[in-house]
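Read the structure below first, then the notes.
A single protein chain has been omitted; all remaining protein chains appear in their positions.
When the chains are written out, they are named A and B in that same order, and each has its own residue count from 1.
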Amino acid sequence: MLKGRHLIEPEDFTKEELDEIFALANSIIENPDMYLHSCDGKLLATLFYEPSTRTRFSFESAMLRLGGNVVGFSEPGSSSVMKGESIADTIRTVGSYTDIIAMRHPKEGAPKLASMYSPIPIINAGDGGHQHPTQTLTDLLTIQNIKGNFSNLTIGLCGDLKFGRTVHSLIKALSRYENNSFILISPQELRIPPYIKNVLDDKNIKYIEVEKLEDIIGDLDILYMTRVQKERFFNEADYIRLKDSYILDYEKMKLAKEDLTVLHPLPRVNEISYEVDNDPRACYFRQVKFGMYVRMALILKLLGVE
Amino acid sequence: MLKGRHLIEPEDFTKEELDEIFALANSIIENPDMYLHSCDGKLLATLFYEPSTRTRFSFESAMLRLGGNVVGFSEPGSSSVMKGESIADTIRTVGSYTDIIAMRHPKEGAPKLASMYSPIPIINAGDGGHQHPTQTLTDLLTIQNIKGNFSNLTIGLCGDLKFGRTVHSLIKALSRYENNSFILISPQELRIPPYIKNVLDDKNIKYIEVEKLEDIIGDLDILYMTRVQKERFFNEADYIRLKDSYILDYEKMKLAKEDLTVLHPLPRVNEISYEVDNDPRACYFRQVKFGMYVRMALILKLLGVE
Partner (left out) sequence: MLKGRHLIEPEDFTKEELDEIFALANSIIENPDMYLHSCDGKLLATLFYEPSTRTRFSFESAMLRLGGNVVGFSEPGSSSVMKGESIADTIRTVGSYTDIIAMRHPKEGAPKLASMYSPIPIINAGDGGHQHPTQTLTDLLTIQNIKGNFSNLTIGLCGDLKFGRTVHSLIKALSRYENNSFILISPQELRIPPYIKNVLDDKNIKYIEVEKLEDIIGDLDILYMTRVQKERFFNEADYIRLKDSYILDYEKMKLAKEDLTVLHPLPRVNEISYEVDNDPRACYFRQVKFGMYVRMALILKLLGVE
């Protein structure tokens, strides 16, 4: 039963609950018109204590496409007035006006705190470097739609695997399913943290760590790209030696399987060349659209509207 | 007849007109679904020349819950373009697009000026330290719902009674009804101004002025709390001697009547301890919700929609 629940971390929902959400998302994708008035008279509050235009647009579009409506702020400026008071008071106030809240906050744990005082469901829309659970839902719905299921996949994750929160959540989520293996592609400095390896080891899930994308791209069913920032490298020499290995371009795509699925949480800087955009295996813009649909399903489930 | 009128000051409406608004608000509270499409196709403009997120949310939620919609700005930044032109021109422009305007402005009198040029109703959503009439409507609807009427009440107002505009408006509003008396609780420096005392004296309404909340809390039917800022005190010694008398806590609540109603216009800083929040006599979050309902009724009345 998802009605009235919060979504603070990706692990908050069981596999079965996720299945419910994905099933509803797929129903929306097939018959969007059927859901055009599902949220008539309902209000979403978008409380963005730091700007994140793309995430805000995704939530707001989701609610509006369900017939609901939105109040919110997107700026440090307009939120400043409410910063003077406690999060508890703000949430109880906003919870008096609206039916569900999507909250983005620069501080880790703020949405969790909010959920403790909220009379209505809270969705964590990103808290600092901590969690961004609707990105994980987006990634999963995309994989399910393109691959048909979440099992028997070889998933490559490439780039900054140390600090990238979406990568950690995706690995944990996919490790719940059968017979997946992971290829972790990063420089030494940015390898996946031990606590994620522990998750994989505990479940006897196969993974290898490699340094260069070009060496293993041919093995992958899914390639999840993220950005590598120069500042993260320990020394200039390593950076120069390796930087091109974390840029997906036409040449590397030639080495990949016919049915590779390339994903990226966006925004990208230069880690995927523009020449790749027109390759049918480039799925990151389709992923954006799945992000809206999965948020539609999530809102419906948490509101208990169907 | 409220259709087409402006609301600039709380006194703009007669008692009978207020009764009409409260009756409609109560009907909305009982059957919100009946009003879900009352404002279909109508637009509210929220012109917030200074940020006030909570007031803006209340107006926008009110309009959206009536099926109407909203255009607006909430930031000095986005309003700057319109600041270059006269308020008269801005209002005639916005009045060409929308059906009703809620205006917040740092300058006293700006909404009044706007109303002189506006082809559509203007609601003052706060102008500097001057007026905030929908807060007064909120306070009154809350009292009516919780106390059943506006008469035979002993009302305590506590804190900064000198500069607090909501306090002045509430006293004037309640002095229109039968057999109320006031207990004015404040430091010397922040006593109620003479022009309010004159209103009370002219109507032979009983009031006393006291310094400490704990001395008289047991006599009150309603306690309206406001914040006391340290900077308002003339000297440090007074501040230290008195500051705890303006903080409502568990100990003071023990001295109060069983059916005391505690109100606060919010946001609070520390003048009501968090431990009081769960006391059933703490009504300030219910007050927030009444604020939305009374704005719904007000919008319907000024638009002449029912």
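Odds and ends about this structure:
Heads up, the rule we're going with is that a contact is a pair of C-beta atoms (placed from the backbone, for glycine too) under 8 Å apart; a residue touches a chain by one contact, two chains touch by 3 or more.
Everything numeric here is computed off the predicted structure, so don't read it as measured data.
Note that of A:P51, A:P119 or A:G218, the residue touching the chain absent from this view is A:P51.
Touch with the chain omitted from the figure is made, among A:E16, A:D33, A:E178 or A:E258, by A:D33.
Subunit A meets the missing chain through residues 32-33, 36, 51-54, 56-58, 60-61, 64-65, 67, 69, 74-77, 266-269, 274, 285, 288-289, 292.
Residues of subunit B that touch the chain left out of view are 40-41, 43, 45, 69, 71, 73, 75, 77-82, 84-85, 88-89, 92-94, 96-98.
Here, only the chains that are shown with their structure count from here on.
In terms of their C-alpha centroids, the spacing between subunit A and subunit B amounts to 42 Å.
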